[in-house]
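Yeah, one chain of the complex is gone here, protein chain that is, but the others are all in their spots.
Which chain is which? They are A, B and C, in the order written, and residues in each are numbered from 1.
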Amino acid sequence: MTDVTDTADAPGREERKGRTPFVVRLVRQPAGAIGLAIVVALVAIALLADQIAPYSPIKMAAGRPLTSPSFEHLLGTDEFGRDMFSRIVHGARLTLQIGLIAVGISLTVGTLIGLVAAYAGGFVEKLLMRSTDVVFSFTETLIALAFVAVLGPSLENAMIAVGIAGVPFYARTCYASALGEEGKPYFEASIAAGAGHARLLFLHLLPNVVPTMIVIATLGLSNAILAAAALSFLGLGAQPPTPEWGAMLSAGRDFFNRAPWLMLYPGLAIALTVLAFNILGDALREALDPRSKDRS
Amino acid sequence: MALVDISGLTIGFGAEETLPPVVDGVDLAIGKGEIVALVGESGSGKSMTALSIVGLLPERGKVRSGRILFEGEDLLKCGDAQLRSVRGARIGMIFQEPMTSLNPVLTIGEQLVEALIVHEKLSQAESRKRAIAMLERTGIDDAARRLRQYPHEFSGGMRQRVMIAMMMALKPALLIADEPTTALDVTIQAQILDLLRDMVRDLDTSLLLITHDMGVVAEMADRVVVMRGGKVVEEGDCTAIFAAPQADYTRRLLAAVPTLDDPPRRVGAGAFGSSVLRLETVSRSFGGGGFFFAKAPLKAVDGVSLTVRAGETLALVGESGSGKSTLGRLAMRLETVDEGRVVVAGEDITRLSGRGLRRVRRAIQMIFQDPYASLDPRFSIGRTIAEPMIVAGGADRRKIRERVGALLERAGLAAAMAGRMPHELSGGQRQRVAIARALAVNPRIIVADEPTSALDVSVQAKILDLMIELQEAEALAYLFITHDLAVVRRIAHRVAVMRKGRIVELGAAADVLERPRHPYTRSLIAAAPVPDPARRGERRHAAAEIEVPALETAGEWRAVGDEHWILA
Amino acid sequence: MLRFLGQRAAMGLLTIFVTTIAVTLLIHLVPGDPVEIMYAQSQGTTPEQIEAMRSSLGLDQPIPVQYLHFVGRLLQGDLGVTIRGQQSVAQLLLQRLPNTLALAALAMAIATLIGMPLGFLAAYKRGTLLDGVLMVTAIAGISIPHFWLGLLLLFWLAVDLGILPVAGSGPLNIVLPALTLGLSNAAIVARMTRSAMIDVMSQDFIRTAHAKGLPKSRVLRRHVLRAGLVPVVTVMGLQFAFMMGGAIVVENIFAWNGIGRLALEAIFQRDYPVIQGFILVFATTVVVVMLALDAVYALLDPRIRRS
Partner (left out) sequence: SAGDIVWARYGDIDTLDPHRATSTLSLQVWSLIYDTLLATDKDGKPVPNLAESWEASPDGTEYTFKLHEGAVCHDGTPLDANDVKYTVDRAFDETNPSVTKASWGPIEKVEVVDPTTVKFTLEKPFVALIPFLADSFSSIICNSNEGKDGFGTSVAIGSGPWKFASWTKGDQIVLEKNPDYKNFGKLADNPGAPYEDRLLITTVPEPQARLAGLKTGAIDVAEPPLDDVAMLKESGDLDVVTAENTGQNVFFEFAVHRPPFDDVRARQAVAYATDPEAAISLIYGDLSMPEQCPISRGVFGNDQEFCAKHRPQYDPEKATELLGEMGYAPDKPLEVNLLVWTGGKRDKLAEVFQAQLAAVGIKADIQMMDIGTMNARVRQENENPEGKGSMDMMTWSWYDPDILYALWHSPGAYRGYTSPELDAMLEKTRVLTDQDERRKAVEDVMAHLLEKAIHVPLYTPGWEWVFAVRPEVEGFKVAPFVYPIFSDVKIADKD
């Protein structure tokens, strides 16, 4: 029998052995750890909003109107005496939902388009990629505006609009990534092994573009949250009494002088969330980057 | 005194405690005017050693201890500014990748003159003159005009010449060349090596040549330093080492080097079975179309006819871009033919699709060049090997699992490895997995596209042995694509030489390699370095005499011997 | 290069073509009767007036015919009239487009002037504390909603310090909105520049430049910067489109009389001719600007310029 251990085989490739697990590599970066921690905390807050929030987010006169932060109302109250802390906490749920749904739309549609375009090639590829190119130059805001112009302002419409606007970017990224994977011999090896379309698309291509798409989605989440907040700010998004942060920020500007915390907290909440997803996304990218594979 | 005197050089990445050094106490001296070859397997620390001399170690690489004396001065103690005055001016460096080593947005001229301006404070005009002279010496004609061009307008070989001109223009005392020809075709490699040797001799420059190609070493080196695992295992005079290697590793290394002097595989006529793969005037072009503007198509394969019989290895050789891989892919039906027919195991697969195609794929399988890339990183080894069987259907899980184990063992691996992921294997092991996968459905023929060229010589030899063993046991046929003529000699029964999409010579391996009739074949063979310093300079055919005719004039197939044809 | 630009131009034309179709269909997607919505406010509107409007919008004809009419009028520079006040939409848009363009261009200049050097510096100091600080600042910058930033700047610079005018359309009035837009985009530019430069710095040809013994500054200036600019410019087009979009928000805050504010009003007023015109003009502008940047890109990259 041939020597099983194959001792002489390239130790140069050895570094791929014992590669540290992905999550470990992620949290080893301070940014990754911080980003992940904040995101996990946000998700926990969103899930446990009912338990965490001391008051109902929409119940008026939970306290006196416009009281400044105090022990009773950690972040003060708004002009209706609603507890700001409770609103921010519930807003986390909503904001994450917005982000997830919008990104969910972009991600699914974009990935599908990208995959199919890369896989099918030929006319289908050209058609799909050219049309996403066309949508690309419309910009997010324009699509959102057109959408809201037609269907009227609402949070759902804003989410869908932001989602659609994101599609081209996801499609392009996925397309490029899938093309790269397709060009790798393992893909052809599977074709040669006789794998059918579904197998190639969903067992080989998809899992291999997923890491890239996850990074994009994490970064995209922050984008989507900001875009939806901007729409709310313009009055094209969430409708009252929904405690959406962008809408809260927008409502709070009437009290810019009298009760600055009404703008400060939603603003900070948006910034913190966006920040967390951004640094998490960056850290993910770093952790997935082959060049960083054996960093200590 | 030696020009360069390195002692106790230790280089590591990251923290000393956790990560072992990649270069470990290396001693190395280079005399004035001397050509020293640094050899060793991949990852042995050759490049790191060289880069540490010019202080260009990658970001996190650090010299942990040691001394690098250059012209009597310790380079490790130099400040950044001082090091920069040495770099380029006294020590030149050439890298492996000619395609990416030049800045794509600056003209060749700008890149050639800037070092002259910086180091020698020459005027623009003077440095231009020097640059032109240097370029001309490297054999690039119309150099004055060429200065205004950008790198993308140059071929790989020309870019490497530019690099050499750039580095030699300052007449450095030492030139370091890290795998300067690995990315190039053999014919161009030969020219570049000749150029390097001439320039080094003329300017009395010392050369540290890093390579893993023993042929190149034998052609060029005065002295050889062999590295393994970060340590120098042997060093000595070139001829001496080739004649009587001392270290165990060196011996294995040299033994594994295939040479053109090995006896070719010979098999008597009629020893092979029926035809398992037949290509009939197959053509394939790329390009054309374009969404808005049409592009001129490129004929990658142009009316090729070939037959491979059971139990036979047909090697396909030729320079880069000649269409070898495309031909292999056409045979696999990974690419569709424009014209002609592909017949596999008696069945015309040219117009097949879907189920029919999948059935045929049980008869023909493929092995790729890069063993790592050819395995889905997210599939375990077992799953990868099982895939063809699952796709073919009919077998239950247990049977498949058993067969995966058997195949692994057949390929020289342990059945227990099925659960491992590709990144947990070495390069050679990965290629064995790829072979096991190819064997999974009992194919009649395997198309192997440069299956060993990403591997170290020693591993390469083992893989070739395995392939031969399998072939003999099961009457497998191989369409073996390579550019390495020594490998051809080792494994092929017959050889087809490709050039610009056409087969220009076809015949038994022994005939083609020993009595090449087509000038192109002869130039290929002439360019292949001989891994024997004793026969340095001796060429099978004087390269200069060979004039390869332009392809347009070639046309007719002509038999020039027993089963030996050329296109003339 | 001509071929490259030709392709991009064709792409742009295609975009505009698609936009014209989308814009024609837009009004049909509105739930309910758009003309009635448009006229609802005017109590005295006669059925004849509504009919007249319907036919002037061509809504009484099959969609392909409508499309042809629309394009026909478009080619004569006619985008119809506003529902409220019956003014020429084309005139209105063209009057205000320069304001938005000026705003976006100035913002882009600010973003570039701040973002590029910082991104370059961060790339150069990669891995150091400075890099960390710069990039955290940049991410934080991206994370601040720009409408919030706008208000903060407004109160700080215009009210507290009183050094900039608050709102309106005087020559100095552009500063605040441009600053808002520019600052929040500077962060993006900085990050883009940094990653492009880092990419370039790890390229083989930079190692070659070092191997030639060039002084560090020269390597950075000639080799890194020149080569790194190419990818940065390619994303500038998108950046600009992004700013045009962001302009809608800041225009509203600072009463900058741009096309975005017009669109926002039109949306709230359901003034469909204006919305249609806006989308068309906006998309065309983005296409043209991107094309211009493509030309710059082609000039910077000899691989394209020379082919």
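A few points about this structure:
The working rule: contacts are C-beta pairs under 8 Å (C-beta built on N, C-alpha and C of every residue); 3 or more make two chains touch, one makes a residue touch a chain.
Source: prediction; values computed, not measured.
Although it is not drawn, the missing chain touches A, C when the whole complex is taken into account. The omitted chain makes contact with just one of the residues C:74, C:123 or C:154: C:154. Considering C:15, C:66, C:208 or C:257, the position touching the chain not shown turns out to be C:257 (whole complex). Set against the missing chain, the residues C:26, C:166 or C:235 yield one that touches it, C:166. Residue-wise, the contact with the chain that is not shown comes from A:251, picked out of A:160, A:195, A:251 or A:269.
Not every partner is drawn; the one left out touches chain C at residues 32, 36-38, 40-46, 48-49, 84-87, 92, 95-96, 151, 154-155, 158-159, 162, 165-169, 252-255, 257, 261-262, 265, 268-270. Although one chain is hidden here, its contacts on chain A can still be listed: residues 58-60, 65, 79-80, 152-154, 235, 239-241, 251, 253-258.
As a working rule, only the chains that are shown with their structure count from here on.
One finds 23 Å separating the Cα centroids of chain A and chain C. In terms of their C-alpha centroids, the spacing between chain B and chain C amounts to 49 Å. Under the contact definition stated at the top, the residues of chain B that touch 2 or more other chains are 291.
Counting only residues that touch two or more partner chains, chain C has none. Every residue of chain A that touches chain C in the complex is listed here, in rising order: 130-131, 133-134, 136-142, 145-146, 148-151, 222, 226, 229-230, 233-236, 246, 249-250, 253, 256, 263, 267, 270-275, 278-279, 282, 291. Listed in rising order, the residues of chain B touching chain C in the complex are 54, 56, 59, 80-81, 83-89, 92-93, 95, 97, 100-107, 110, 114-115, 118-119, 149-150, 152-153, 163, 166-167, 291-293. Of all the residues in chain A, the ones that touch chain B in their complex are 1-4, 6, 8-14, 16-19, 126, 130, 184-196, 199, 204, 207-208, 294-296.
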